[in-house]
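Sharing a structure below in structure tokens format, with a few things to ask.
One protein chain omitted, others in place.
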Amino acid sequence: MAAPGGFGGTDFKHEDEVVLGFTKSQLLAFGVMVAFFVVAPFFLYPVFLMKVLCFALFACAFNLLIGYVGLLSFGHAAYFGMGGYLAGHAAKVWGFTPEIAILIGGAVGGLLGLVFGWIAIRRQGIYFAMITLALAQMVYFFCLQAPFTGGEDGIQAIPRGSLFGAIPLGNDMAMYWTTAGVFLIGFLLIHRIVHSPFGMVLKSIRENEPRATSLGYRTDDYKLMAFVLSATLAGVAGGTKSIVFGIATLTDVFWTMSGEVVLMSLVGGLGTIFGPVVGAAVIITMQNYLAEFGAWVTVIQGAIFVLCVLAFRRGIVGEIGNWLRVRL
Amino acid sequence: MTTAHVTTGPGRRTLIGGAAALTAGAFSALPLTGARAQAANTIRIGVLSDMSGPYRDATGPGSVVCTQLAAQEFAGRGFNVEVIQADHQNRPDVGSTIARQWYDQGVDAIVDVPTSSVAFAVNTIARERNKVFLNSGAASSDLTGPQCSPNTVHWTYDTYMLAKGTGDAIVRTGGQSWFFITADYAFGHALQRDVSRFVEAAGGRVVGAARYPFPQTTDFSSFVVQAQASRAQVLGFANASLDTVNSIKAAREFGLHRSMRFAALLMGLVDVHALGLAEAEGLLLTESFYWDLNDRTRRLSTRVRPLNQNRPPAMVQAGCYGATLHYLKAVADMGVAAAKADGRAAVARMKAMPTDDDAFGAGSIRADGRKLHPVYLFQVKGPRESSGTWDYYRVAATTSAEDAWRPLAEGGCPLVRT
Partner (left out) sequence: MDEIFGIPAPLLFGQLLLGLINGAFYALLSLGLAVIFGMLNVINFTHGAQFMLGAFVAWALLSFLGLGYWWALLLAPLIVGAFGVLLERTMISRLYKLDHLYGLLLTFGVGLIVEGLVRNEFGSSGLPYRIPAELQGSWDLGFMFMPIYRGWVVVVAIVACLATWLVIEKTKIGSYLRAATENPALVQAFGINVPLMMTLTYGAGVALAAFAGVLAAPIYSVNPQMGANLIIIVFAVVVIGGMGSILGSVVTGFGLGIIEGLTKVFWPEASATVIFVVMAIVLLTRPAGLFGRA
């Protein structure tokens, strides 16, 4: 698949990377984001913010593949959902502390990503998307049939437990800071990956795979590695979500969830660092606050997607960056 | 570098401005923030339902209308009642976020909640936050079984009562051998299992079942033909909503109504409406409410119809009316402050008081949270018998409140032993 339309054509100013691979404007945006998440829980409902954080991490993980390797996965719900189920099971049945449960979620996502990625990276473009979808649907079927997932009732009443066995997370604020911590680690990790030499190779694969191959890179290995990383972080996001909400259900493994994460990234801006975060915030806000408009939810959502594709193709962050001529 | 600063300047402001706008938007969409002053004397009820999915017509906006009606009829007892609503989109994550937010920001009771996965989530949160959960829309009898909670009342119906109502009646009138078309998920399995038990207890037998993938099945002809080949006398539909309508349509198309009796295990007024009387004629189904049952239900329907696109209330919607009314009675009885402070106490008071409303008549709430009222087996009228839209049922049998529901001891509810 070609690089998503709209990128590369813009004449960005060259900005030097200052700290941790961030440019000045990115550092500023990062500061705004962190400040927002620090201040927000005092104004906005923390559980809602935690949901935003979980989905933001999920969208960032997805964006690692589409934005930087050019691979459109249409099956990311599998890693997110399975991570959620296993983390929930680990916390509820095996009695692990939340951080271990979340790590188990990530490991499951990563393992699944290794197997599925190994199968899928042989194909490109729409065929890659379709194989990932097909594999994810099989995971959905497994989750529907497997006894431990509780069918469509899901795993309910997963305990939040105590972080490191010491800090009880029943309190929403304690849970919030933990979730924010998980998100921030994930976010910085992705940023680090993208700006490492490894990330440079990924981007060169996106731009011109045959060329990267001719330069002696084993592109399949790189793609698989990126796939596994993306799936692992999706699993972490799913695991965190299970702990926060105390539930893991079939919604998280169904193909509509895979579609949702594509939409989040697109609305925010594909291939931008902050886009998926903003996109996740927008979509989750819509789900929650449009809920009071009852039946109009789907209509309004649809209208926003149409508007995005027709008028703001770079996504919110992409458009802002383009307008300011900086990469965000 | 100076120019760079000039260009990033507005950006920074825009970013912050954008965040502020988002925040402001979030606040204005929140019906609960502010107006704290009179909060102490206001009971807040949130209707959390499916406004945009397959259960919309049987629950959804009609549930909101019925809840509001109960609130209006109870007005003027020294406290205010405010009803708000939200769409859970049949997603447990959306439903549980809204439920938490509502409870944390002053909602005292959540009403309706169809879809058992969402209902279980709300059940847990209500208990955790010590608030009230009045379930009308979900079917799972586990809500008053292993998952029962001192903060929850399960008002309208459940899988056990559906299974007993229809299964028992059909076996007793000669339907001995059964074949099931079952939606492959917990609700379908529970329904099939419960009906099978009644069928076998009454001397009948189950000859087979076809489990189809839910929710991805649109064509039921294959399962219908399997049912026909089984040579069973009764075809049980262990599914709900659109699937029920589609599978019955297919069964009639393949002429099964000539050799088998149909038992729709969860079917309501709106499903009959969707199927049309020509195809639904003669179906037996179990409900605990029908608008044309007696004078009181007709009076209720007259009050609801102008507010509900001229539709009479469906069973689950009537349940929202009854549950809300009884909750408000309990609140009036114990005092607003006490009811707001302790959801468990409010539910205990609801259980202590006898219930009486236009939808379900006189009844009571059991220790496990199960609301008890009579259950009816209805037979769907033919197009010629019906006097018009919504005149769909004739009462075939009535089961008393004592016999209709799962006995207290069989549910496995931990509250009962203590």
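As written, the chain order gives the labels A and B, with residue 1 at the start of each chain.
Here, a residue touches a chain if its C-beta (ideal position, glycine included) is under 8 Å from a C-beta of that chain, and two chains touch if they have at least 3 such contacts.
Since we're looking at a predicted model, the values are computed, not measured.
*Asks:* Going by the contact rule already stated, which one of B:105, B:221, B:364 or B:379 would touch the omitted chain in the full complex?
*Replies:* Per the contact definition at the top, the residue touching the missing chain is B:221.
*Asks:* Given the contact definition stated above, which residue among B:82, B:194 or B:279 touches the chain not shown here?
*Replies:* That would be B:279, which touches the missing chain.
*Asks:* Looking at the whole complex, which of A:73, A:97 or A:137 touches the chain that is not displayed?
*Replies:* Answering carefully, the residue with contact to the hidden chain is A:137.
*Asks:* Looking at the whole complex, which of B:82, B:168 or B:184 touches the chain that is not displayed?
*Replies:* B:184
*Asks:* Looking at the whole complex, which of B:43, B:58 or B:304 touches the chain that is not displayed?
*Replies:* B:58
*Asks:* With the missing chain put back, which residues of chain A would touch it? List them for me.
*Replies:* Touch with the absent chain occurs at residues 1-2, 4-5, 72, 119, 122-123, 125-127, 130-131, 133-135, 137-138, 140-141, 145, 255, 259, 262-263, 266, 295-299, 301-306, 308-310, 313.
*Asks:* Touching residues of chain B against the unshown chain: what are they?
*Replies:* Here the touching residues of chain B are 52-58, 60, 184, 210-213, 215-219, 221-223, 225-226, 228-229, 241-242, 245-246, 249-250, 253-255, 270-271, 273-276, 278-279.
In the analysis below, only the chains that are shown with their structure count from here on.
*Asks:* What whole-number Å value describes the gap between the mean CA coordinates of chain A and chain B?
*Replies:* 34
*Asks:* Which residues of chain B touch chain A in their complex?
*Replies:* 4, 7-8, 10-12, 14-16, 19, 22-23, 25-27, 29-31, 51-52, 56, 60-61, 64, 84-94, 96-98, 100-101, 104-105, 116-117, 120-121, 124, 140, 147, 184-187, 189, 213-214
*Asks:* Using the touch definition up top, name the residues of chain A that touch chain B in the complex.
*Replies:* Counting only chain A, the residues touching chain B are 13, 25, 28-29, 32, 36, 40, 43-45, 47-48, 51, 141, 144, 150-154, 156-157, 172, 241, 245-247, 249-252, 281, 285, 287-295, 297-298, 320, 323-326.
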